[in-house]
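Step one of this worksheet: look at the structure below.
Not every chain is included here, but those present sit where they belong.
Chain naming follows the written order as A, B and C, and within any one chain the residues start at number 1.
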Amino acid sequence: MKSHIQKHLTSYKEKYKNRGRLLISCPDKPGIVAAVSTFLHEHGANIVESSQHSTNHEGGMFFIRFEFECEDLLAKEVKLEESFKKIADTFSMNWQFTYAHNLKRTAIFVSKEPHCLLELLWAWESGDLMTDIAVVVSNHEDAREVVESFGIPFKHIPATKDIRQEAEAKQLQVLKDYNIDVIILARYMQILTPTFVAENPYRIINIHHSFLPAFIGARPYERAYQRGVKLIGATSHYVTDDLDEGPIIEQDIERVNHRDDADDLKKKGRLIERTVLARAVKWHLEDRILVHENRTIVFN
Amino acid sequence: MKSHIQKHLTSYKEKYKNRGRLLISCPDKPGIVAAVSTFLHEHGANIVESSQHSTNHEGGMFFIRFEFECEDLLAKEVKLEESFKKIADTFSMNWQFTYAHNLKRTAIFVSKEPHCLLELLWAWESGDLMTDIAVVVSNHEDAREVVESFGIPFKHIPATKDIRQEAEAKQLQVLKDYNIDVIILARYMQILTPTFVAENPYRIINIHHSFLPAFIGARPYERAYQRGVKLIGATSHYVTDDLDEGPIIEQDIERVNHRDDADDLKKKGRLIERTVLARAVKWHLEDRILVHENRTIVFN
Amino acid sequence: MKSHIQKHLTSYKEKYKNRGRLLISCPDKPGIVAAVSTFLHEHGANIVESSQHSTNHEGGMFFIRFEFECEDLLAKEVKLEESFKKIADTFSMNWQFTYAHNLKRTAIFVSKEPHCLLELLWAWESGDLMTDIAVVVSNHEDAREVVESFGIPFKHIPATKDIRQEAEAKQLQVLKDYNIDVIILARYMQILTPTFVAENPYRIINIHHSFLPAFIGARPYERAYQRGVKLIGATSHYVTDDLDEGPIIEQDIERVNHRDDADDLKKKGRLIERTVLARAVKWHLEDRILVHENRTIVFN
């Protein structure tokens, strides 16, 4: 299976070796699009996709994402970024160039329930998620077999409330060893400490099994059942220090009815949890997400 | 317009003059369906629709709804109910016969925003809501013209926090004068007192402009915007003393994105509020809803 | 009611008096965004929203929509368009400037079923559709009262298969008299001749009561019922000479089940027909739609 995936990734990196992306947030001012698009044009970068958002609220912010093709991009990356600084300074930009050939390195954290992990692996294998899944970390052994069958290293790091600190120390070491860019909590049922989160701001994507902000915290399906809701939801968000309060990336729902007990909600919920998480991860990998004041702008 | 609607209602009452419904809740025991269906058959009532729900939780409850046709029903109603008492006692039933020709009398409460009111009037005029809309009550004058154009009495009863008690006294008088069976809060923006609710248990249907239990209380769209949700919702529920905590009848959602500000959420939200409320009202009018422990069973 | 709407429209025209839009389709080439955004910047137009689409298929086409604010726009419109010609020629563009204050003039065609007409009127009254609804044309008298209550002229032009030609002659005269920009077929149940369509290319928006291309032609709900579908749909599209074959703008569906007969499908269908049509009309009015090879690009 490994060779199969490598073929996808290699062909993608070859096909998009000249594909770059530029994400910008800055105070809104006249002339930004002109300045940036002229810059790109002068550097031989042809814009193939662009999306913009600006807002009158919150003091007029401006957000833009460019996707471009640029002959011989690899050789030009340093120069491109160097040259861009001047424009960036002029407009007080937060900005980032990324390059499609430079796959993000992903660590997936999972506990016992495998459905979100399986979805990511399946999407990866189908060529829908362009990333190096570098390692899977779990506080249980359950997923080892399937993970290793994909040729991915599996690290069993026991984690409970009592040994949280040492578990996180080991996890941080793994993230460092594998040079990880993105952490995906694919139904990882342990709370992360502020320290851990602080080391990985907006690089951690979680799936919460409710339609946030309803049913923040533990056992959302039981509470949804008790409340008698007619729809259940799932929410993918970036992780911040506030439990389940980070910027929401994607949500979706599924209809339920009086015949569904809490277990049925859990089963039906799995189907949307996996889909919602996979969408959020895909958008993150494609650099489609900007965060501003705890809200996401998703250029999809 | 009035004559148009009257034609619908008259033709419905004629068409369904022999149509009855029987709703039952009781502890689960063997033989309930046999006993009730045999009873109906022996009384000349032919079952045209039946739905059942039973649960292992909460001590095994049993819920059933029958819809039946019975020759010369009008003449038999008293006898039917009288005879049924024996079975009802045997199985400790909560039960209720209702008759399609006996249209429920509805009062709609509205404040300034007319979209839910308009939806109900439109559905009514199209022959989708079989009820006598007997009166519309509002704390504003805005809706008078459109309400009266449907031939419905419009009662302007000013209502604010300060004069709640006297406002409710007037409202209760109107409900009595018009012999009202169901109250629909079609974006009525005043809180009802426990006294008012106590006089109308499970006869008051509200539409809340959020996906409950998210954003209970005031200004849900502003808070949804602040939280950065990707879906907005609407919830129709029976009103109880606990604000926005009554049994949920129906919910639905609409997708939003980063381009939508709080005002856009409000506009998009209207479209689902009206639909969700209209569905809930329709099911209530057709006696499809049973309430058990703050959850609804909706036989739709 | 008329004054109410006029207030919306007037306030919108004032608020957006400096708001312009630029739509462009052309063969894809490097430098388009740079050229256009620099042009806009140099003419004092600040881009507030932009969306782009380009495609490798069909010979590489490029599509872009800008929305901009420009001080004193009214005085600059002619000059802006004049100056733009040079860029347009360089890149072989199809292009169009439009101005928010310059409301499109709309004619709504309707037959007997009023739900789509009512939805448009209601959205209009709520300030969601920024247009001058200049006239309603119908082959029946049914809608006169409600249309005139909105202060809109109502023209009854009988139309059947047999008198199609003279009916259309009268309709074309009305369109001319009222200086119409957009025709909305809000469940107008007459077929239009190629002549009529040819005089109004891509200015006619229809709602078809099925999920096209399923159930092209007459009586889609009956055929959907016969086929036993589990979802029904509605499709809004631009009208071309091929019946129900024009570019699709928007579609949506509603779940149905075995209890729904053809009449129930019709009733449930109305709810999505109206929503789908209203969305399509809104996007058209906001100049969000480009058509290329019988497909729409909708920048929403």
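Just so it is clear, contacts are C-beta pairs under 8 Å (C-beta built on N, C-alpha and C of every residue); 3 or more make two chains touch, one makes a residue touch a chain.
No experiment lies behind these values; they were computed from the predicted model shown.
K.L.:
Since every chain is the same sequence and 3 are placed, give me the total copy number for this complex.
P.N.:
4
By definition in this document, only the chains that are shown with their structure count from here on.
K.L.:
By C-alpha centroid distance to the whole-protein centroid, which chain wins?
P.N.:
Of all chains shown, the one whose C-alpha centroid lies nearest the global centroid is C.
K.L.:
On C-alpha atoms only, rotate chain B onto chain C and read off the angle in steps of 5 degrees.
P.N.:
Going from chain B to chain C via C-alpha fit gives 180 degrees.
K.L.:
Report the chain whose mean Cα position is at the greatest distance from that of chain A.
P.N.:
So the farthest one, by centre of C-alpha atoms, is B.
K.L.:
At what distance in angstrom does the C-alpha mean of chain C lie from that of chain B?
P.N.:
It comes to 37 Å between the two C-alpha centres.
K.L.:
How many angstrom lie between the centres of chain A and chain B, each centre taken as the mean Cα position?
P.N.:
43
K.L.:
List, in ascending order, every residue of chain A touching at least 2 other chains.
P.N.:
53, in rising order.
K.L.:
Over in the complex, which chain C residues touch chain A? Could you list them?
P.N.:
That would be residues 30-34, 37-38, 40-42, 44, 46-54 of chain C.
K.L.:
Once bound in the complex, which stretches of chain B touch chain C?
P.N.:
1, 115, 118, 122, 126, 128, 145, 149, 267, 270-271, 275
K.L.:
Residues of chain B touching chain A in their complex?
P.N.:
Result: residues 53, 55, 57, 211-215, 227-231, 233, 247-253, 257-259, 261, 294-298 of chain B touch chain A.
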